[in-house]
Every structure is written in structure tokens, then in C-alpha cells.
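Here we show just some of the chains, and they stay where they sit in the whole.
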Amino acid sequence: MTIKVAIAGASGYAGGEILRLLLGHPSYLSGDLQIGSLTAGSSAGASVADLLPHLPQLAHRIVEDTTPEILGDNDVVFLALPHGHSAAIGQALADRNPETVVIDCAADFRLQDAGEWEHYYGGEHAGNWPYGIPEMPGHREQLQGAKRIAVPGCFPTGATLASLPAVAAALVVPDLAVVSITGVSGAGKKAAVGLLGSEVMGNLKAYNTAGKHRHTPEITQNLAEVTDEEITVSFTPVLAPLPRGILTTITAPLAAGVTQDAAYETYRAFYQDEPFVHLLPEGQQPQTQNVVGSNMCHVQVEVDMRSGRLLMTSAIDNLTKGTGGAALQCMNLSLGWPEIAGLPQAAVAP
Amino acid sequence: MTIKVAIAGASGYAGGEILRLLLGHPSYLSGDLQIGSLTAGSSAGASVADLLPHLPQLAHRIVEDTTPEILGDNDVVFLALPHGHSAAIGQALADRNPETVVIDCAADFRLQDAGEWEHYYGGEHAGNWPYGIPEMPGHREQLQGAKRIAVPGCFPTGATLASLPAVAAALVVPDLAVVSITGVSGAGKKAAVGLLGSEVMGNLKAYNTAGKHRHTPEITQNLAEVTDEEITVSFTPVLAPLPRGILTTITAPLAAGVTQDAAYETYRAFYQDEPFVHLLPEGQQPQTQNVVGSNMCHVQVEVDMRSGRLLMTSAIDNLTKGTGGAALQCMNLSLGWPEIAGLPQAAVAP
């Protein structure tokens, strides 16, 4: 049987990344996966040649309107829409056919707490779907065969994978100072003066600081799954002059008696079977260039005896492991395909 | 039968790119291709984790010394060595086993003219091997089954593919003004003050100007294969602040009576069956970001009636179609595998 895969919001960066990865998926190359409907909002009617010129194989495809009718005629639908748009279309797709696999890259179904949703996003809370970080305890099992999946935010992916083993093993007091430095594609393909090349190159700036960034409650929610202690997260995102990549640095007070060896061994054991999390050799720090275009998360952990804090760091490509790659990883789990199919572990460096 | 593939000079950018592509090659995924010896010069003894941290699958591999003995125990050997080092080792490998496929990424076997070799590279001319631009008339046939292949230079690849149809069809007087703007990885992974990030970012500079660049005779040689007229090439390379990519712009005097329609149709017909050359829709110019990590060359042709010149442009990734991808394309042809196997057509953009 051929699986027909659609993308709503195909003209954006997340949609383009999902397409790029699908074109290299072994099921696509063998004909078992077919690229179905590509839809967009204001770009509907334009060709892939105009919208995504890095995908010459699809140059002649025309992007259609984002409607449940068009999307419903597919087996898998990726939603790469602005926050708040997935809830309605997700429901409409489920009503048409409960067997359709819907994988939402927006925030609509990520948060469990309605109050947090309303505070950070406004409007009514649509509920929550199985959350797509397979590396979190119990999540892989939930995602296998799931028909509805919420793909995590890019910052929560980097922050969660960097600190999860430490919080789960109580290596730290979970009062985390998180600084995540991101490339510009995380802000999407929307025209805004603050995202112009002239404003971004040669520049570094923090934004949505002091608890204002919408990914703050998502990070907290993830870590709360592995500890009974109260989680506190200070989150400072920083915009840096590169297209792709997030480097996350986290420090937290070291629990009594934790040594470098114990911390490193905790991480090693936690991630030893994970195909997409790579604990670096001791002494090496993650670099975003080493994950560009790959679905990997590189992590490191280091005890700082001088300050009595644990340093946890990670690097991901915000568009791959941070969005489109995670979405394909979830699709593989949903369909019962090999989890790593079509997902590069090698990066495009330098 | 499993094909064992070695790389000499594995620690550099070209070697790393060949490895990245091999790791995604369907024959590697199926087990028909095995990554054999990895060798280097001063980096011998170090691990891939240290040298190429973007390839976590090979992290524990140790890089060995570059010797004919070590390399000779493989079916295919990629030479990614500095210019002038391939001749001796290529000969030694041939002496050991004439069936070993040797694919040289250096200049040693590219030039047909011994005088040009001596002028531009110095030392004795080693001869020339089948030249690895399959898109040049007659070359694909020479490369099929070839045991010795010279991979072209990155600038010659971009300049040749941009102008070949025009020169072959006499759309222009072949007196070409070539300006090629390149990312920094083209200069290799060697410590030099002029290549420091501080010197490169925010900077543009021409270098090896006015006929001094070693790729000048190679461009001329390629174009001379398709015309009897005398070729003149003014070549100006420019270093720009990006890691990967070459944008080539070429202008030449328009031949009498050539129209935009005729020029575009000439290009369309010339490249219509080529998997790795993509003629853009009229009105679109090539962008290097649309070929990053892919083996594609995007081209465009445009008549400028005001100046009476033809504008020919191309974009490639200097490490993929410009080196490592071309090397794999040649390997596929040599081994009788599908030419496109393991070579992405979609780019990592943005």
C-alpha cells in the first residue's frame, strides 16, 4: 500500500524541511510513500519552483488551499501552520476519517495545562496529544501507532534533551537557568524588519526574556514528568546570526556529592540506545554546525566545582530535530516503520 | 559482493563530504558498500570524533597513515590530498592492483597540457585521467567503468556548466568574463590568518586575480572541447562570507541574431536529461542556498540587449557538486551503479 502524505503550510521553513526529508526517505525512493497535497495560505496557487526552489524535483507542483477536503484525501497530514490554526483543522480531519494520521508542528496540542495555554497563547485550549519526544520516558510507546501527535517546540527539544537525565536522576536541584541561542529560521519565513539580514548579521540579542517566551511552560512540563520536585525554569532565548541551529546552555545547582564521573555516566546510560542523541566524548562541547540538516541532538554534561553548578549543553538543528525531523521520526513511529528511516545522523558541515 | 571504499585525506573538508554522502548511499545502508580505510597526514592517529564530529556514526574510527599498503586493501580509493600528492600514490595503487578504482579530487590528473601544468602547479606533469564532469559531451561514456578518474575543480565545474551550452552552440563569441564568488570551505581546513572568521565575515575580496588562479586553464580546457574557436577566459575569484557555495556569473559578447528564446531553448535542450543540472524558470536566478548539501547545479541564461552580452550564471555547493558529490557521481559511473544513488537533489535551505 502506498502512503499518501500531505503538508499544510508547505511554503514555510518547517513545511520545506519536512518535504526535503520526505524526498530522501527510503519509502519515497521505493514508491511506498507518495507526496500528496501541498497546501498553503496566501501562497496557494504558486509553484514549488517559486516557493521552495531548493526542491527541484517538485518544481512543477502547485500549492493548493489549506482545506480539510484537500488534506483529507491523504493518509498522513503534517500541519505546519501558525499557532492556533491547527485545532480546527485537526478536528475536521479527525471527523472526516479517524484513521488519518495528523502530526501537528504547532503548539496547539502540546500543553496539558489549560491555564498555561491561555496565558501564553490566548484563546481556548484545544487539549493535548501524544507529545513527540520519543526520548522522554514512556513517550516512544505512546507514539507508536498514534493517530494524533504534537511535535514539540524547537527550544523545548534542545532544553529537554540537555537536562532530562540530570533532572530524572536528581543530579541537580531543578532550578534551571536556561540560555538558548538560536538561528534565525526559528522565527519562520515572515517579513519583519527585525529579522532582516542587515539587522541579524553582526548582531546578538535576547528577546521574549524573563518568562515571556511561549516555550517556557513547555520546558517545565517536560521536566516535571521525570521528577516530583518543583521545577523552576529561567529561560533566555537569544537570536544569533546563523540560519539554522540552537545551542542550549543550562546550569543548575549541583546536588550534594555528584561527581563528574557520576554525571557523565548518568547521561551515557540514559542515552546509550538512542539513535538521535549523541553524548559527546568528555571535553568536547556541542557545536550547532555538527547537526545542521541532521536529526541529531549532541549533548554534554560537566560539573563546575568552582560555582557548584552542573552545566548541561545541547545542539540541534531547529528545523530538523527541532521540527521537521522530529515530525518524520513521529511519522515513522506512527506507521510502524523503522524509527530512523529517512533521518540523517550525519550533518552538513562545515 | 561488498565494495570497500577508502578515503585518503579523510580529515579535510573534501574527505568529510565524501564520507557524509557515503553514509547516506543506498549501497551503504544495504551493506553492499563498506567504509574501509580512512587515512590522513598529520591527523593520523586521531579519531573521527575529534576530526569530523558531524559524523557520529563513525565517532570511534581511528584515522590511519596515508600509505599505499593501507589504501591498497580497498576496492575504491578516493584521494582528497593536496595538489601534487596524488600522482605518486595513484601510481603505487595502480601498481599494486590495476582493478582498484582511484578517484582523485586533486588537480594532478586534470590538465592535458604539460606546459599549463608546469606554469600553474610546478613540478612534473603526471598525465591526465578521464575527467569527471559527466555532463560534458562524451564524458559520461568515458567514466562508465573507468578505473582512474580526475574529479574537476570546484570553479571549473560551476563555470563549465554555466557556459558549456552557449559555447557549444556558438551563442557567444567565446571571450568570457568569469566572476566566481565562493564560500570559504573551498580554501580547505588549513589554519591561515586570511581565512579566520574575523577576516572573512563582513568581508569580500578578490584573490588570485588576472589569470593567476590555477583553475583558469582548466576552465579553458573544458570549453575548448566543444568549440573550434579560440577560448579566452578572464577569471576573477572572490571570497565571500559563507561556508559553502559558488555563484558563477559569466558574460560574453552575444553572437549575431541570438534571442532570449533561442538561448533559453538551447540550455533547456542541452540539460533536459541531466539529473544534476537544473535550468531555472526564466526570470529566476540561481542562489547558492538552494544547492547547499545537494549535488545540483542550478543554471540560468539571459540575453542583455543593452550591452550586447549573454549572461550565464550557475550555483553549486563547492563541497558537493564541486568536489565530494562529483566524486560519488563518478564512483557510481565507474561501478555501474545508478548515477544518482546517494546524491541529494534537494538542498538544505535555508
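Order as written gives the chain letters A and B; numbering starts at 1 within each chain.
Definition applied: contacts are C-beta pairs under 8 Å (C-beta built on N, C-alpha and C of every residue); 3 or more make two chains touch, one makes a residue touch a chain.
If you're wondering where the values come from, they're calculated on a predicted model, not measured in any experiment.
Asks: How many copies of this one chain make up the entire complex, given that 2 are placed?
Replies: Shown in place are 2; the entire complex has 4 copies.
As a convention for this text, only the chains that are shown with their structure count from here on.
Asks: What's the rotation, in steps of 5°, that superposes chain A's Cα atoms on chain B?
Replies: 180
Asks: Centre to centre, by mean C-alpha position, how many angstrom separate chain A and chain B?
Replies: For chain A versus chain B, the centre distance works out to 34 Å.
Asks: Contact residues on chain B for chain A in the complex?
Replies: Going by the criterion above, the answer is residues 13, 16, 19-20, 23-24, 26, 29, 49-50, 52-57, 59, 185, 189, 201-202, 243-244, 278, 280-281, 284, 287, 289-294, 296, 298, 344-350.
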